[in-house]
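Every protein chain except one is present and positioned as in the full complex.
Should a chain be cited, it is by its letter among A, B, C, D and E, assigned in written order, with residues numbered from 1 in that chain.
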Amino acid sequence: MARPDGRSPLQLRPVSLECDVVSHAEGSCLIVQGRTKVLIVATLEQKTPPFLRDTGEGWITAEYGMLPRATLERSPREAAKGKQTGRSLEIQRLIGRALRGVADRRTFPEWTVTLDCDVLVADAGTRCASVTGAWVALALALETLRKRGGLKKPPFREAVAAISVGVLPDRERPEGMVALDLDYIEDSTAHVDLNVVGTSTGRYVEVQGTAEREPFDDKRLREMLTVAKRGCRRLFRAQRKALEGRIPEDWLPPA
Amino acid sequence: MARPDGRSPLQLRPVSLECDVVSHAEGSCLIVQGRTKVLIVATLEQKTPPFLRDTGEGWITAEYGMLPRATLERSPREAAKGKQTGRSLEIQRLIGRALRGVADRRTFPEWTVTLDCDVLVADAGTRCASVTGAWVALALALETLRKRGGLKKPPFREAVAAISVGVLPDRERPEGMVALDLDYIEDSTAHVDLNVVGTSTGRYVEVQGTAEREPFDDKRLREMLTVAKRGCRRLFRAQRKALEGRIPEDWLPPA
Amino acid sequence: MARPDGRSPLQLRPVSLECDVVSHAEGSCLIVQGRTKVLIVATLEQKTPPFLRDTGEGWITAEYGMLPRATLERSPREAAKGKQTGRSLEIQRLIGRALRGVADRRTFPEWTVTLDCDVLVADAGTRCASVTGAWVALALALETLRKRGGLKKPPFREAVAAISVGVLPDRERPEGMVALDLDYIEDSTAHVDLNVVGTSTGRYVEVQGTAEREPFDDKRLREMLTVAKRGCRRLFRAQRKALEGRIPEDWLPPA
Amino acid sequence: MARPDGRSPLQLRPVSLECDVVSHAEGSCLIVQGRTKVLIVATLEQKTPPFLRDTGEGWITAEYGMLPRATLERSPREAAKGKQTGRSLEIQRLIGRALRGVADRRTFPEWTVTLDCDVLVADAGTRCASVTGAWVALALALETLRKRGGLKKPPFREAVAAISVGVLPDRERPEGMVALDLDYIEDSTAHVDLNVVGTSTGRYVEVQGTAEREPFDDKRLREMLTVAKRGCRRLFRAQRKALEGRIPEDWLPPA
Amino acid sequence: MARPDGRSPLQLRPVSLECDVVSHAEGSCLIVQGRTKVLIVATLEQKTPPFLRDTGEGWITAEYGMLPRATLERSPREAAKGKQTGRSLEIQRLIGRALRGVADRRTFPEWTVTLDCDVLVADAGTRCASVTGAWVALALALETLRKRGGLKKPPFREAVAAISVGVLPDRERPEGMVALDLDYIEDSTAHVDLNVVGTSTGRYVEVQGTAEREPFDDKRLREMLTVAKRGCRRLFRAQRKALEGRIPEDWLPPA
Partner (left out) sequence: MARPDGRSPLQLRPVSLECDVVSHAEGSCLIVQGRTKVLIVATLEQKTPPFLRDTGEGWITAEYGMLPRATLERSPREAAKGKQTGRSLEIQRLIGRALRGVADRRTFPEWTVTLDCDVLVADAGTRCASVTGAWVALALALETLRKRGGLKKPPFREAVAAISVGVLPDRERPEGMVALDLDYIEDSTAHVDLNVVGTSTGRYVEVQGTAEREPFDDKRLREMLTVAKRGCRRLFRAQRKALEGRIPEDWLPPA
């Protein structure tokens, strides 16, 4: 069964990662994945949160927001409502964990990198696109630090990227169809939704699977994980392409 | 290698589920799991959120909070700070999804059940204990509705419970030891933390795995899922025992 | 005229005070008075507010909250609404004043004890029960401090407890009937409501009388105060019983 | 022993009540008591809170605030901090109860009177001055309603006013000196602080006594109540003088 | 065409400036302009915001608020709503800029003057009246500082005052009538609204013109500015009269 936009089940949406779109920032990246667009800007500051005092470790944190009309229907502006939604808070915690999962923070003690991920257009997959793009912006910011002499060793153990996989209803198969990188229409009908934060050595930093309608079993989970890894490999190639020549060769994800 | 409290790696902490601890509420349950204690109270109200108008479906939602001194160190009171933490919001969204994942909400159109999960003592595993106990409180509330004539068919497709699994550092095994139902001391040193919301037919409503230190691979994930299911089976027996004689036999999890 | 639950006018509801229900806290107490249940947890911290700098005095403060479904109808969660109600703020200020009224804070300079009073079930009288129980939790926390060598002298001048008295409508007496320790049904029909914070030498730290319907005169006020003192004496015995063997003999209220 | 401003122990500060200071409002009053100044403005609106639907009763409510530099030291503006202090909330609840305690709200069904009490200068006694002045502003607003034909019967059972009494340290008497109507300097050294909301028939709507240092006994309480009543009588005369000719003769407090 | 209150087009409302109405404050002023009344209180504190550290400059800032029933219809209390309105924030920023525009802040390094402008009655023109009165309160506060020896040179380059000018609909002239110092009725029908913050040498610190209905052209703007300056001259005379004898002669606006 065909997908609404004609993609095959395991096909990613077109992905582009544009570097340094905010020239005054230490690192920045615009990720466009299908119609979804997220602007990620990295800020480097010489400070760390209190719990890291005297640990010799730096810090990486993220904030996430969505412009009011990023979605089909306009949502109230979070700043006007006076608080971030639970969804925003949950996503920004995820992005921070994903990046910290592959970075060696002892290489930049006393520094904090803040990744602001702001969704300009949301056609599903914004948390995953934020992770994928945030790693690029983080790499650019740490390269800025390296050039200033503040980084002695490679700051990453490997690269990180994220992708969604879902189980879509399928007239021909009652158990549904596993599909990679859902867009909004697909996402709103999916039976199961899995977000995978994968690393360039094929491991996981985060696996979040949710049954939206029907619980899922081990077999289904394995299938989805396999598909997700395939998607991550594509994303690592896109990250590599975007960053080649901009950061040291040995920080890049494998070709 | 032994665990701090002497348990074997795959051993659950002692679990008790006390029903109807708040007699004026439609359903309530105190779950004690090791030192962790969560009070869950269900409220039944004849209303549904706007997006369910005319859908013939009822609603299930949850709120989560922690008393200020539930933890070893006192945390500021959320009401005094003026907002729920991101963590609280994330957890209450998870609890709601878990319960909705096994309920047939068409059996109680126009009704909302709100599950208030308040942690009296936190020794890790509070989100999982909340899910396990909330299913019990929800069943009791729906039984109240049934007795009042407002429920025509069994409201559950199956039961739901949740448990954590982690990978603990182990002097004898560099890859660490998989352990069930972490307490606070274990949780703060775990390499990987997996929360599994499982159903009584052995499926998943939610799988949330996070690498706290080192990314994990497929093999490790499979191991942890196997252990988690074993824990869930124990929890379903505890739920069954607590609810026997209080709700219809065919709503109970299997013996 | 009989009271709804069959008590005589001057009869207290059954009271129990269970100590150390939160084992990791410096002091804690669950007070059950009729159906009302309040969990009080004391936290001991080596700090004082700025206005006590260099005064040689410690500090005692309280926070009060109610679980959303402590009441017959569920109330919105204070943390979700983004602020404590005026009622909560008023009550926690009262609890703090009550405790400070009998403590000699020069005996624990540089220390703050915070009493978290959280109402699990509310059947009226929660502020009074909080005061009565908070004194117990405070005594336990100061005993913890004493054992650690941080307290050189007895920290209390006397004990403190609180009780409500009301004037209930009475078919046989137009001026109504004075009754001790109102429950929710009584409280919502009372003409006058008096909360008395009394000390074990028969004095007052706080007297708060409010005419809910008809103003009251001096004679009525005297009657109510007499009844309240009788109630307080019962509460001091309950406190003594709960604390005997747990704190030094000379801190206990008289038998 | 003399008081700082030369008053005798039972002497009130000079009190003036100026009516209709805000000409566009339905009722208003500026009360000046010593250096304390409170502006009270009554607003009449044809609406009632939901819980009064179909009860045939109107509503009276109050809000209280203090200008940032009403006090000796400037306090942060409540609106800028984003919330009213617990103290403000407690006081505005008291003012509302005081007025409702003497009004027959069945005489103005479907109407709400809101009393805004804003402290321009605070030299202690602001809550009491607010009550005394708010009764005047309320009477003026209800007279406006009467003139518009919206009030058929006298709306008050009697008048209400409030005054503070304290026990001041006194070199000659260890038990201290009972003094009426404390100013700021006295208030900050008082052993006991009693606020009495009295009615023109010599009864009480509210009695709030607090031991700031040493608990007080029945004898002391009786003494203070006697003094407070004497103060209230003076205030009723001031209210009468301010309102004579402005409201119907039979609403006035006795001469 | 006549104005509602009989004034000629270029006539100011009666203005009075009463000094030192809050005796404990370093400076204060009640400005009454027609029915509009604003109380301005200056607070002098030995501190400056971080961005002025080591600059040798003091700071001047303002806060603005309106009592709930300052207006014809009661508005919700800002403190109860939990935030200042955008209008309040905008106005208080304007007042601060106006005062800083004529002060030489190097004459009082390390000091901050805060001007609290609270509107007791609002009949339009409250922001302008706040500026005019705030300069008076500021001068009084700086005179307090001078007397304490903390000010070596005159702190002002000149005086500042503000006035509104509008274009009112006029049956006889389609282009409308330019009128000085609008009251509320005029303000709500004006085509154009211009607020001018002028100095005593005839210059501007701030010019804010807004077309409420029809855009305006250069000729109209010039006309309005000429009228505004005329109004400012009247206000400088009022300031001079209010301050004569209270501050050094050379700080006063010219006669």
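Following the convention adopted for this analysis, a contact is a pair of C-beta atoms (placed from the backbone, for glycine too) under 8 Å apart; a residue touches a chain by one contact, two chains touch by 3 or more.
Because the structure is predicted, anything quoted here is derived from the model rather than measured.
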Shown chains touched by the chain that is not drawn here: A, E
Option touching the unshown chain, where E:G56, E:P76 or E:G202 are the choices: E:G202
Contacting the left-out chain in the complete assembly, out of A:Q84, A:T107 or A:T126: A:Q84
Positions on subunit A where the hidden chain makes contact: 22-25, 28, 35, 39, 41, 43, 45, 63, 65, 67-70, 72, 74, 77-84, 88, 114, 116, 118, 120-121
Contact footprint on subunit E, counting only the chain that is left out: 83-87, 89-90, 92-93, 97, 101-102, 158, 199, 201-211, 215-218, 221-222, 225
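Definition applied: only the chains that are shown with their structure count from here on.
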Where subunit B and subunit D are represented by their mean Cα positions, the distance between them in whole Å: 52
Where subunit D touches two or more other chains, by residue: 82-84
